[in-house]
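Only one protein chain is missing from this complex, and each of the others stays in its spot.
Should a chain be cited, it is by its letter among A, B, C and D, assigned in written order, with residues numbered from 1 in that chain.
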Amino acid sequence: MALLSLTPFLSLAVFGLLATPAGFLRFRNSKLGLAPFVSILGLAVAMVSTVWLGFTSSSPVSFGGLQIDSFTLFFSGVLLIVAMFVAVASLQYMRDDPNKGPFFGLLLLSTLGMIVLAASMDLILLYVGWELMSIPTYALTAFRKNDPNSNEAAMKFFVLSALSSALIVYAISLVFGITGSTGLTAIASALSTAGPDVRPFGVLAIVLFIVGFGVKMAVVPFHMWIPDAFEGAPVTIGAFLAAGAKMAAFAAAFRVFIVGILPFNVDFYSTFAIVAVVTMTMGNVAALMQKSFTRLLAYSSIAQAGYVLMALATPFTTTNVPLGLAGGLFHVLNYAILKTAAFVAAAAIATKLSVRDLDSLNGLSRRMPQTSLSIAVIFLGLAGVPPLNGFFSKVMLFTGAIYSPYSWGGYLALAALINSGFSMSYYGWVIKRMYFDEPSDQSRIPEPRIYMAVLWAATILIFAIGLYPDPWIRLVLSAAAALH
Amino acid sequence: MEPLSSFFAVSVILLGIGIYGLTTKRNAIRILFSVELIYNAANLNIIAFARLRSPPLVTGQVLVLFTIALAAMEAAVGLSIIILVSRLNAEIDLSKLSKLKG
Amino acid sequence: MIGLLSIAIFLPAVLAAPTYLLGRKNAKVAKILGLGTTAIVFVISIMILVVFQYGQAGFQLSESIPWAGSFGLNYKVGIDGISLPLLMIATFLSLLSAAGSWDQITFRHAEYYALFLIFETGIIGVFTSLNLILFYLFWEIVLIPMFFFIGIWGGPRRRYASLKFLIFTYSGSAVMLFGFLALYAWTGTSAYPGGPSFDYDVLAARIPNLALPLQLVVAITTFVGFAVKLPIFPLHTWLPDAHVEAPAPVSVLLAGLLLKMGGYGLIRYNLLLFPKAVNVLWPYFTTIGLITMIYGASVALVAKDIKRMIALTSVNHMGYVLLGAFTATVAGVSGAVFQMFSHGLAVGMLFLMSGYIHDHTGTRNIDELKGLRGKMPQTVTLLFLASMAAMAVPGFANFISEYLVIQGALSVSYLFAIAIVAPALTVGYFLWMLRRVAMTPGVGPKNELRLHSILILVAFLVPLLIFGVYPPPILGSVITPTVEKWIGTIVALGAR
Amino acid sequence: MTDLLFLAFAAVTIGAAILAIEARDLVYGAAALGIAFLGVAGLFFLLDAAYVGWFQIAVYIGAVVVLILFTVMLVGPKMGETPLGLKRVSLLAAILVSLLLGMTGALANATAFPGPDSCGSGCSLTLLSTSLLKSYGVQLEFMSLVMAAAVIGALALSKTDRGQ
Partner (left out) sequence: MATSLLAWLIWITPLVGALLTPLIAKIHSRVRDIAAVGFTLVAAVLATMTALTVSAGDYTVAWIPSLTITAGVLVDPLSLFMANIVAWISLVIMIYSVGYMKGEFGMTRYWFFMNLFIGNMLLLVLADNLLMMFFGWEGVGLCSYALIGHFYRDEAQYWVGSPGDKALGVSEEYSPTKSGMKAFIMTRIGDVALLISIFLIYAFARTFNYNQLVIELGGAGSWAANLARLGLLLPTALLFFGGPIGKSAQFPLQEWLPDAMTGPASVSALIHAATMVKAGVFLTGRMGPVFFIALSQFNQVPQFFGVIAWIGAFTALLAASQAAVAREIKKVLAYSTVSQIGYMMLALGVAGLSANFLAGYTAGLFHLLSHAVFKASLFLAAGWVLHVTESRFMDEMGGLARAMRLTSASMLLAGLSLMGIPPFSGFWTKDAILSVSFLGGQYILYGLALATAFITGFYTVRMLGITLAGKPSKHAEDLTESGKHPHEAGFMMLMPYLLLAVGSLGLGLAYPFYSGPLTTYIASTFSSALYKFPAATISTSGLTDLLLLSVSTLVAVTGGIVGYLLYFKKTYEFKTDMNPIQRFLYKRWYLDAIYYKVFVSGILAASRGLFTYVEQGIWNRLNNAFAQDIMDYSKASDQLDTQVVDRAANEVASYGSRLSNFLRKLQSGVTEQYVIAFAIGIILLLAYMLFVVGAT
């Protein structure tokens, strides 16, 4: 029954709406209330149904503009992992917050918006999904109402994000003007026969799409809100923004560019290549001198966005295999896990040490051994050290670049590889701080179990994907094929 | 009826005013104004494109209904953030909201 | 079916976890588990030695399991005459280094031995893998334990040295990875039926058809990666720092094995895969090798720290590998392989000894070590012998290898007669060191090493002397047939 | 006739938009913004999109502008805005905007626009409502969720917590 395919959406919607009222109910006298459990249940149901759909459904199912294919399911899996990690970590992080109901409700609705983005084959739906994702995150970023940093972060985030939404609408207006349609397949066929007279509008639309999505994807120079927002936002929401919202923006970009605009005879690939190189270089270089852990994570996430952008620059090989695209998707998965876990680790440190300064990391391995170990693993994964997961997605991305039909593909890969090598300097530096430096305070710090659970789960996933990447590579290849 | 280029021109001018406002203004509310102007510019575009083609399309109007509604909701949340900010800070001047940096 | 090689590769990594977990409470358990595992792996390597068919040129004991087949990745391992000596030296040096760590590592044993075992997995993997990505994987695995070894157990400047090491080698390998990926992409076009692949044998068959410019690009980029590890002259600055700061048993691994990865890569991947490119590039590469040889020796001449001196000799000796490999002659390449084998033993012994000396005298400054003979007569004797090996005195395996390299070089061009300056300089700095350390009147009370330490040191000497006097078991029946076959192939394909 | 109307609406819209941005008092600015929205609504009427025009008036003027005014009142005394310290910034902004406009204009110039056509059934309200409910049902559903989210978010943010 085709409606079953909607289970992930429905469960997120239902439980998301339920969570807010559930926030008023107490659960066995615990301080937590019922909302977190309702939302985690909702996420679990969505997750299980997504996995089940992934194994059973063979052909794509469409509802209006909503398309449930392996691309959708892949992204929904990734985003649900992120949401799950964030939700579980928030159990601890939001323990003392009185507004847990709205918090978890918004979290679920936002997750739903992200999945809708990944599933939308219609620009109207895409825009609705975009807003469904964004509006709750504005509120979530500002959730520490008494923390001026949280407010400031939300303010900046809102201003730039609203601007990006407006520009996306403007871009949609132009595409609609050219093609007279909002469905991506119709747009694709219209664009493939589009005459030269509409090209200027198409080009403007492409630019505005890049800018609009780029704000969330952390494309330089539209990235500037990111470090501020990540630092100011509640740390778990930082993870949600970094791993969830950003990846959802990539999902939207993949949909729009690969499905919709690809047939249009405009060479946007080189644009993406330039943007990718600038983004990763800027992210890596700026990360080097950061003083705050979350800001360092923010810049590293900007750099990682640069790598994923390569998937848009060189999606297909000369033999028309979506290798780069699949690599991009794989990197989305790996990055989502790594970055969420990194933020959770940051949350663990922030809750216990109440400073986010990098100096507080000195000698951390003796104070918080589990956290330090997972940070080390995560950072090595982000740097792309085998056999951790980040390595294989990078390999696919870079191979895809070399393998692409464009003459600059090799340079792109080389630039990315040099960046990747360079990035080790700050990742290694943090590891050095944790393991080699002397702490100013030797005392052992108890590590909250909930964070540790998330971190260990992530660490195991990092190793599992890295050691046996085959099923995952297959998964991303089929997801990429679904787009094409 | 006026040609499409006229409507497009108005739309682009509104877009320009919006971006100008964004770059030069520091008051959060006024920045919200600018964003809304860009939305309106886009909406005008859509309606014009939908009407001024043969045959005219109704999809454009549907799209605009959505954008109007969503922009309004976004504005609502944005305004509540502004109120929140004003509670803790002396003002809502964005140039003063620069504790998070570098 | 899991074969001997896989057991040798993965056993240490698998046992690393219990070593860490059980060793956390009791350091002794960690030591025993660590040392025991390396011993078992050494026994396995002896079994490999028994099973190995001598005089054969192809890959043996091969295992192939699809690993990420959807991406052309296979778990593929095997050994031939080039990798066998390195495999043996890897297991042997790991054993000796683990034994040497018994005394010399004094804290955080559980972590140390766990990392040690992971390192061993990596190093064995590097020498046995026959898939480019698998190779790269093991290559990087080696890096991380080494980073921690230097950073946690190192000397006063350990933080600086470890970070420098990490950044240098990681950047180098990133460039190398580009070469590998490019190879995959450029031999994966429709011109090559069978789809893209990272498998060594597949690539070896395809690359001759690859256009020269592309071969050149890949050869140069991979060369950079290997050259940083080797290391060659302008890229060597991480090495003295890393060696000086690392604890002595780790220096053994660093100089004895880590550098060999570069040499092995140069031969296995750079030389044997790109015959046409080698034809163009060999003059440059060999010249770099020559410069490295002479430069390393010259700088070692004035080093004040004995460990730094030994470290710089590695630069000198690895220059031979580069020179020998790119002469693309049977003598040169055999010599390069044999040089890696013999240098690993000789320099390993020297480093371990420097650690012992440091422990017993509290200094590594050559000038302050005067009169050591009085304190540690036996150690000084061993220092003599080890120095003789490193000086390539006839009778030690190093002589044969260095000789073969120079022979190979001379058979290519007489200009390489300059190479003979290097051994002369080598003798100079070793003798000068010995004169200051060993040939001065003894001072102070006797403070000799314990018997087991001496036995460990002697264990290095045994193969050096045996193969120095009678190399056929390793040179004739292992290295040469393989090298002959490969050289025959690549020369036929256009390498010089 | 339509020409005149178009010009009038366009002039009102653009003038009010500039005023909204530049008015010193935010209340005037908000009012000017409302007038600009009205102008756009008028243009919608000109384009035979009456329903959308009314929707625009209802939502933008009835909700958004009112919300803005409320906010201005609430924030009221803290409304100060530091003037731009540097004229150069606004000069830069002007240059940027004119560059953008110029480029867009160049783009538009190169494009041939289709001529106007009779509206026919394309402008009928029935078609609009049926397509909104039938073809775009899913979108509508999700938009309702956005509304819910916006309400929850706005409430959560503006709610004063106990003990704080």
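Simple rule for what comes next: a contact is a pair of C-beta atoms (placed from the backbone, for glycine too) under 8 Å apart; a residue touches a chain by one contact, two chains touch by 3 or more.
Nothing here was measured: the structure is a model prediction, and the numbers come from that model.
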{"item": "In the full complex, displayed partners of the excluded chain", "value": "A, B, C, D"}
{"item": "Identified contact with the non-displayed chain, of C:17, C:43, C:65 or C:424", "value": "C:424"}
{"item": "Sole contact to the chain not displayed, among C:27, C:439 or C:459", "value": "C:439"}
{"item": "Touching the absent chain when the full complex is considered, from A:61, A:285, A:353 or A:482", "value": "A:285"}
{"item": "Hidden partner chain, touching residue among A:38, A:118, A:140 or A:210", "value": "A:210"}
{"item": "Chain not shown: contacting residue from A:163, A:241, A:323 or A:434", "value": "A:163"}
{"item": "Residues in chain B touching the chain absent from view", "value": "19, 22-26, 31, 94-95, 97-102"}
{"item": "Chain A, residues in touch with the chain not shown (by the definition above)", "value": "155-156, 159-160, 163, 196, 199-200, 203-204, 206-208, 210-211, 214-215, 220-222, 224-225, 227-228, 266-268, 270-271, 274-275, 282, 285-290, 359, 362, 425, 429, 433, 437"}
{"item": "Residues of chain D (touch criterion as defined above) contacting the omitted chain", "value": "89, 92-93, 96-97, 99-100, 103, 106-107, 110"}
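The rule is short, and it goes like this: only the chains that are shown with their structure count from here on.
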{"item": "Pair of chains joined by more contacts [C-beta pairs], A-B or A-D", "value": "A-B"}
{"item": "Between chain D and chain A, distance of the C-alpha-averaged centres to the nearest whole Å", "value": "30"}
{"item": "Mean-CA-position distance for chain B and chain A (Å)", "value": "26"}
{"item": "Between chain A and chain C, centroid-to-centroid distance (C-alpha), Å", "value": "41"}
{"item": "Interface hub residues of chain B, defined as touching at least two other chains", "value": "15, 18, 32, 43, 50, 53, 57, 59-60, 62, 66, 70-71, 73-74, 77, 80-82, 84, 89, 92"}
{"item": "In chain C, residues with contacts to at least two other chains", "value": "none"}
{"item": "Touching residues (chain side chain A, partner chain B) in the complex", "value": "123-124, 127-128, 131, 134-135, 138-139, 142, 145-146, 148-149, 151-156, 158-159, 162-163, 165-167, 169-170, 172-174, 176-177, 180-182, 227-228, 231-232"}
{"item": "Residue numbers on chain B that touch chain D, as the complex places them", "value": "1-10, 12-21, 23-27, 29-30, 32-34, 36-37, 40, 43-44, 47-48, 50-62, 64-66, 68-77, 79-84, 86, 89-93, 95-96"}
{"item": "Parts of chain A lying in touch with chain D, wherever the complex brings them together", "value": "13, 16-17, 20, 63-66, 98-99, 102-103, 105-106, 109-110, 112-113, 116, 122, 124-125, 128-129, 131-132, 135-136, 138-140, 142-143, 145-146, 197-201, 203-204"}
